[in-house]
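Heads up: the structure comes next, in structure tokens.
Omission of a single protein chain aside, the complex is shown with its protein chains in their original locations.
Should a chain be cited, it is by its letter among A and B, assigned in written order, with residues numbered from 1 in that chain.
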Amino acid sequence: MSEVKKPKNVREPLFHLAKRDNLSGKKALLIRLSAIAVGILITCIFGFLIVGWTPLDILQTLIDGTFGTSNRRWDLMEKTAILLCISLAVTPAFRMRFWNIGAEGQTLVACLVSGACMLKIGDKVPNPLLLLIMLVASVAAGALWALIPAIFKAFWNTNETLFTLMMNYVAAQITSYYVYIWSVPKGSGHVGIINSTTKAGWLVSIGDKPYLLTILIVAVMTVISYIYLNHCKHGYEISVVGESEKTARYIGINVKKVILRTMIISGAICGLTGFLIVSGADHTFIKDSVGGLGFTAIMVSWLAKFNPLAMTFFAFLIAFLGKGSNEITTLTGLDSSFANIVTGLVIFCVIGCEFFINYTIRFRKKETPAAEKPVAPAKTDEPEAETETTEKEAQS
Amino acid sequence: MSAVPAIELKGITKTFGDVIANQDIDLSVYRGEILSILGENGSGKTTLMNMISGIYYPDSGHIFIDGEEVLIRSPKDAFQYKIGMIHQHFKLIDVFTATENIVLGLTDGRYDLAAYEKRVQEICDRYGFNLDPKKKIYDMSVSEKQTVEIIKVLFRGADILILDEPTAVLTPQETDRLFDVLRHMRDDGKAIIIITHKLHEVLSLSDRVSVLCKGRYVGTVVTKETDEMKLTEMMVGAKVDLNIHRSDPVNPTPRLIVNGLNCKNEDGIPVLKNISFTAMSGEILGIAGIAGSGQRELLESIAGLQQLESGEISYMNPASGETEDLRNKSPRRIRELGVRLSFVPEDRLGMGLVGNMGIIDNMMLRSYETGRGFFLNRTAPASLADQIISDLQVVTPDAKTPVRRLSGGNVQKVLVGREIASAPTVLMVAYPVRGLDINSSFTIYRLLNEQKEKGVSVIFVGEDLDVLIELCDRILVLSSGSISGIVDPRSTADEKSLKEQIGLLMTKKVEDAPATAANVKAAEAAEAVEAPETGKEETERE
Partner (left out) sequence: MIIFSFIRRAVMQGVPLLYGSTGEIITEKSGHLNLGIPGIMYMGAIGGVIGGFFFEQTGADFSHWYIRVLAILIALFCSLFFSCLMGLLYCFLTVSLRANQNVTGLALTTFGVGVGNFFGGSLIKISHADVPTVTLTKTSSCFAKHLPFVDTVNKMAADNKCPKILAELCQTIFSYSTLAYLSIVIALIAAHVLMKTRVGLTLRAVGEDPATADAAGINVNRYKYVATCLGSMIAGLGGLYYIMDYASGVWSSDGFGDRGWLSVALVIFSLWRPNLAIIGSFLFGGLYIVHNYIGGLSMQAQELFKMSPYVMTLLVLIFVSIKEKKEALPPAHLGLNYFREER
């Protein structure tokens, strides 16, 4: 039967992409690290073109700006902690494939509530009680803000990405509203440092390290998150719902309940972050209190593949890049937005490198018989499942 | 009928890896005729047709169109030869109108929807379709969607039409209407190939029948010169001895009593009609039927995954001796009642297992809730995973490798192993050996037999009649959502006729009369089964 004139691979393109999942963890790590290196290299080239510094100078400034003094180191740690905390917050939802991009708003309402507590009852209750009230109120506010889209998602399948996105701006305007109401002096649009004399509602500092408590709280949260997601029944249910709702129903998980519960947790951690921002660092609140960290956190969580421990690294990386590039712009007198450019560039590189981890490029093989083998390693069986194979093939 | 066949296949062979899907197949169809391709599930019908429509390329063999040899390398090539295939699964865009779907992907001519709609209407009028060209797909019934698919092919000028099990999704009335249209098209000079495994349809519609069995070409007969018995004989083939060990049920007692089950799918079409049966302890109850006759819905109803219209599912708890009502209870609730029900679903990676999780985490799916605390206990699942890996010889790098990376046989071993590990009293398995090699298949048979010997009530949904006959103690036959009979595979000495008997039951039309327990009993007792309803249609056609 050799008369078949053209072999099968006439319609096979020169190369094609196939999913791969056999890459060792070590190799994947290596690819990611090199992507970060490439990102920083691009930054250096960009910096060279703009300010005319050599890459070594730029690297030196990056490091000096972040580690140069004790203050800088503490500041870096605090920034890492806050970013990490929001990243921890969005992670449970993401593991469930619920694309919550509303962490910005969820954190902001918590900032607002924290600040409101400080303003309104700061002088009426003892400080420990005040802190407790602030904490509870912020957590509740964040949870509520996250619960609203979750309800609509669970019962009416409303697009959660767009919903949470809108909620961010509703939160921003409500905050802005109260900033004007409580602004000092009236109408200035600034609340100013709250309770600057009494320090009521200020998170206590351990020793002379102002941010130590914040950092410790976030460190504990990281460990708790890791355990919750990987070693608790809840975390397991989240993973199952995220992977396949059908399987979740098959084993009797109440999917709606898991969605609501997980979003409450997600929002609550945002609430905690809001509390830490206002009570632990800013002692005030404005519309921009969160300053886009809610969005950055989404990237951190995703880059870390939703693993809380890996998030620590990525949160640190982003905070490092931000602070380091600020140093460059301070020294050169350029606009501080340089930090955003650098962050963007490095993230692009890491996003791009995921491709090489998940996919492999297969070039067309020369020999005819080899081309007969099914290309995707995933479908090794099921010749009988006619319809399924048909559909897969129909697309090729 | 013209002298030269519209399509002629000679010696077509197609293999997937080691599995031969089609071997040395000859076939021809003429213009102005309807050819049925008959065969059981997995007999290679769809694969063969996919080679004509350009989705697969044959390993060897020749295809002739109007007497000239051609190469069909892609659906585009097929379209050039005016071949159009209507697949079982529709490829339509929900928010588009019929016409928009029909013209999607066309590149020639001016884009004028009104004119297109007119042309669609013309095609409808010409062949007697009933379709509003402006209707959106999401407003359509399944039969209307199918009409859109057929018109899509006709619109592109196809005159050789292949329909892959077009009646599987249709009601009897819709089927009749479709057949009228197909006859109309035949009279219009088109060549039509229809894939089916429903005998009465073959007899009422087609001019000739080609039969495939296990990937091989059995033969072609003129419809007028044949009857159901002859076709069944060709279709099921000779009995193959598998030598599956079967012991006699020990002390069977009723375990699961299903009574008058009715269930509708999302489209509101009844998928289970008056299903009543009793599953006994210590036996394997086989469920036979052509694909989509309600097997999945039946098992899912028992497992608590389907909303029922009516009916009862009672479980006799062997431990407490009490009867539990399982109807409309969630899987979790069923478990909480102390019902030890295990279920190996058809969709292994999409439902039974989580593909991205390792074996250990998949073991936990059933047991993660055990223990009082907040934390997961992975010790028991880990040892269970190790045990399954060694007992069932699962080939895997380790117990943490995502199961999606394992081969089909190993995935199934993991799933069946987990379901058996919970010491079930009822074990339901759906197509457990689909896609598995011989060794893995026999491992599964052995496991099922072990469970049976332990006194478990096993419900086995299968497609290979040889396996059903050798493995099961009773075989319940489903036909479009109803029970058409219950067969004792031991009762008949002549196994070949037993196979034909089941084959006929599978395609038998069951009247909507309530199938009471007595009815079922009668069917159970019946040895030789006549098929008066289908016979009737045959005479009408004459």
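Note that in this section a residue touches a chain if its C-beta (ideal position, glycine included) is under 8 Å from a C-beta of that chain, and two chains touch if they have at least 3 such contacts.
These numbers come from a predicted model, not from an experiment.
By the touch rule given at the top, the unshown chain touches A, B in the complete complex. Touching the missing chain, out of A:41, A:59, A:125 or A:170, is residue A:170. Only one of the listed residues, B:9, B:92 or B:181, touches the absent chain: B:92. The residue touching the chain not shown here, chosen from A:25, A:126, A:187 or A:207, is A:187.
Looking at chain A, the residues touching the absent chain are 17-19, 50, 99, 101, 152, 156-159, 161-163, 165-170, 172-174, 176-181, 187, 189, 292, 295-296, 298-299, 302-303, 332-335, 337-345, 347-348, 351-352, 354-355, 358-359, 375-376, 378, 391-392, 394-396. Counting over the whole complex, chain B has residues 75-76, 91-96, 100, 103-107, 111, 113, 136, 138 touching the chain that is not drawn.
Methods note: only the chains that are shown with their structure count from here on.
In terms of their C-alpha centroids, the spacing between chain A and chain B amounts to 45 Å.
The touching residues of chain B, counted against chain A in their complex, run 11, 13, 16-17, 19, 21, 41-42, 45-47, 50, 55-62, 71, 73-75, 87-89, 91, 303-305, 330-335, 343, 345, 347, 350-357, 361, 364-366, 368-369, 374-376, 378, 402, 404-405, 407-409, 434-436. By the touch rule above, chain A contacts chain B in their complex via residues 1-6, 8, 10-11, 21-22, 227, 231-237, 239-240, 243-244, 246-247, 249-254, 372-374, 378, 380-387, 389-391, 393-394.
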